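With one protein chain withheld, the remaining protein chains of the complex are depicted in position.
The first chain written gets the first letter, and so on, giving A, B, C and D; residue counts start at 1 in each chain.
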Amino acid sequence: MPDSASALSLVLGGDPTLYAIVRLSLIISLSAALLAAILGFPLGAYLALARFPGRAFLTVLVSAFMGLPPVVVGLAVYLMLSRSGPLGFLNLLFTPPAMIAAQTLLVLPIVVALTRQTVEDLWIEYRDELTAMRVGPLRRVVTLLWDARFSLVTAFLAGFGRAAAEVGTVMIVGGNIEGFTRTMTTAIALETSKGDLPLAMGLGLVLIVIVVVVNALAWSARRVGEVRAG
Amino acid sequence: MPDSASALSLVLGGDPTLYAIVRLSLIISLSAALLAAILGFPLGAYLALARFPGRAFLTVLVSAFMGLPPVVVGLAVYLMLSRSGPLGFLNLLFTPPAMIAAQTLLVLPIVVALTRQTVEDLWIEYRDELTAMRVGPLRRVVTLLWDARFSLVTAFLAGFGRAAAEVGTVMIVGGNIEGFTRTMTTAIALETSKGDLPLAMGLGLVLIVIVVVVNALAWSARRVGEVRAG
Amino acid sequence: QDQSIVVASTTSTQDSGLFGHILPLFKQKTGIDVKVISQGTGQALDTGRRGDADVVFVHAKAQEEKFVAEGFGVARHPVMYNDFILVGPKSNPAGIKGSRDIAAALKTIRDKQVPFVSRGDKSGTHSAELNLWKLANIDIARDKGTWYREIGQGMGAALNTASSMNGYVLSDRGTWISFKNPGDLEIAVEGDKRLFNQYGIILVNPARHPHVKKELGQKFIDWVLSPEGQKAIADYKINGQQLFFPNASAQGA
Amino acid sequence: MRAPSSELPIAIEGVSLRNRDVTIIDDISLVVTSGPPTIVIGPNGSGKSTLIRLGMGLVAPTSGRVSWGGRANGGERCAMVFQRPVMLRRTAAANVAFALRPGERNHRARVAALLKQVGLADLADRPARLMSGGEQQRLALARALARDPEVLFLDEPTASLDPASTKAVEDIVQTIAAAGVKIVMATHDLGQARRLAGDVVLLMRGRVVERTAANAFFAQPATPEAAAFLRGDLII
Partner (left out) sequence: MRAPSSELPIAIEGVSLRNRDVTIIDDISLVVTSGPPTIVIGPNGSGKSTLIRLGMGLVAPTSGRVSWGGRANGGERCAMVFQRPVMLRRTAAANVAFALRPGERNHRARVAALLKQVGLADLADRPARLMSGGEQQRLALARALARDPEVLFLDEPTASLDPASTKAVEDIVQTIAAAGVKIVMATHDLGQARRLAGDVVLLMRGRVVERTAANAFFAQPATPEAAAFLRGDLII
């Protein structure tokens, strides 16, 4: 990271270091959001449909875990992956895969809770028909997720937004190592602590632009799908 | 904050410092979530209902702003409120009101985006009836928010979760000043940087318990409302 | 084989840009990647204690010696020093500008209740600050009031805070020189030899953590302590000012 | 307080409605004036509901224009009962109250009177979404009546009603039509059409096949399609 205050030129100039950081940020937050969606969509749908003892409790818990502090999640993953922790032998601490894993944990409750709400609202409408058709649990989940897919884009984007924006877990688990685990958010935190606020703001704007682009792509995909579905 | 590693005794012992920090954390994150709900529910509903040029763009933007980096929001508010900033005369930097304002900004897009999605799903169902009844824009917003109120609890809780968990804005805008602007999350970050991970984890658990309690209360309120509404 | 080591260090070394200057030189010579994690001093030592770093590079002599004594580190080597400075508003509210007596200056600040920002994070700088209050015969735990702000954050954040509160703050010179948001701050007190800030480097004990890359880590330590490494440190300058002063050979540092 | 300008005549001029390759309404011209009820009949999918939605201003035509009393933006004093009415998530009484003009006096008395009129007096406090199909349809009628409309569009309003309720609703229709409310109503019940119609519009495949005074239509349909439809022959 060049230490010049000319944030603008850095941002606009296609600096290769910046490019690498942007790339890593995107890879990590998109991977985490995708993993969280792959796990969270079915889990959220299941939570909306299933009736089992403790379901209400689990619902509250998942909804509460939208408020998991990133630092705490980061620490928990850190303690697991640390050399003195149970998974230390994996040698994953301070690597991108560890960052993805930690962010997935952080984002998962968000995706599950929002999916649960969306699917539950649809389930109210579909319940009788699907029950009358004797559609089994697995197929219910698939059907509701498919039919709610356009609304679920918002759940995915909420997860992605959280992953892209947060700094706590990636800082602790990744270590903010230059050229290796430095992401946009940890770079912003670093520049802030160096007192280079203009550069920090400039990087922040770059990050926001990236997030906007990802959102615009997701929305366009959704739009295309909606038009095709009629 | 006592510096002992006996996290458990601290956490269980009803330490008055801890109590004050918990109180401040709750006040700030609840205020921010409530403010964001008061502003965000109508805005989200309006965005779901209104048709105006640039609406698609605004929708993408709001959805993208779910990914506003806390550090960037914090910095932006900081630069506004700092002595040399345009609002410096208010003398609000490093005070709880500034923290509430910054968190409200951070949480607002989340509440707006989730409300938009929820209300839009309901609007598909209500559109024809309300249009046929010639219900005006303001009343549409009110009607849809009211009829979607149980689903909107999730949007509120997502906002609250983000506010309760995040450390970036409160750290920058509040300054983590002991006895004055130190919150649970900044205390956790501090203990982490001191290397007292057990205490940090202990505080993290306390925070999670608090968030779970708030969620349980919100869900109970929702449940009571649902039963009364039949 | 993976030619990289992890060094746990403090925010001051990272924020001052020193690593950005010396690591490329080391890499050029040895081909070894050095991954620097910059954390609070306590956290950096804890990272070493857990075996998550190969080398610890911090500035808190007492804690470092304890670290070695407890068997987590092989040996502590002095590397370099810089000095602390007391930074404060240009308007000189405490009237201590230009003083070379840190104890007297702190006393004045306490007496006039001028805003003072403390790191409050058990870092090396924070320990040094607490030591200085003691030297000034002030029981800061007793005397602290609203004028004394413990922010529990890194050096950069402390400077940012002091800048916006128009208060005094103790900083290491390296961070100060490279700091980009000084606002109305300037150096108020410097040159007192009680403001000395010694850095040490320690190899994490492979007997404790067998996976520690002891050869590569030792190579890095040897290089830092070698005349070549020491020169690289001395050569790091911002605006023509030297930030760190190598003293690997100094006795008892 | 009546709005000064009338919604009538509702003029549908050269209107088509297409969605991608489907032509839903195919170049219809039709003027609805005051007078006895206009009954819209036609096979499933012929466009009855869509035509009514056009007349309410709920959809904009792909081509052609619709006007209310000469104004392009009108329909303020039109009300409608949908084929599948949507109930708000509140009690029956609250659904009716919702449709009342704000500031209306004797709010509670009017709600009670309207519920009584459609035979739901006993169910005022029941959550509307839990009500039976026929109950909901009648509640939707009460809601439409609450708006005190000048033109009332009814889309198969008795489809889910029992015989006695059907009779009651037909009575309501005749009463309010006599009081000067213009009724436009789609139905599949040809007996009902015969009983209520002033004039008849027969739709097929999005086109108006025939539009005549009711007597003439039922006595002697002008087109073979109309004759076949009245006989109940499959013509789709």
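Following the convention adopted for this analysis, a contact is a pair of C-beta atoms (placed from the backbone, for glycine too) under 8 Å apart; a residue touches a chain by one contact, two chains touch by 3 or more.
Predicted model, so just to flag it, every value in this text is computed and none were measured.
Visitor: Sort through D:9, D:45 or D:61 and give me the one touching the missing partner chain.
Guide: Counting the whole complex, the residue in contact with the absent chain is D:45.
Visitor: Looking beyond the chains shown, say which of D:7, D:135 or D:199 touches the absent one.
Guide: Candidates D:7, D:135 or D:199; residue touching the omitted chain: D:135.
Visitor: Identify the residue among D:59, D:94, D:124 or D:159 that touches the chain left out of the display.
Guide: Residue touching the absent chain, from the options given: D:159.
Visitor: In the complete complex, the non-displayed chain touches which residues of chain A?
Guide: Where chain A meets the chain not shown: residues 125-126, 128-129, 131-134, 143, 147, 229-230.
Visitor: Residue-wise, where is chain D in contact with the chain that is not depicted?
Guide: 19, 22, 42-45, 48-49, 83-84, 119, 123, 126, 130-135, 138, 156, 159-168, 188, 190, 229, 232-236
Just so we're on the same page, only the chains that are shown with their structure count from here on.
Visitor: Which whole number of Å gives the spacing of the CA centres of chain C and chain D?
Guide: One centre to the other, that is 81 Å.
Visitor: In chain A, what residues contact two or more other chains?
Guide: 192, 197
Visitor: On chain C, where are the residues touching two or more other chains?
Guide: Touching at least two other chains: 153-154, 157.
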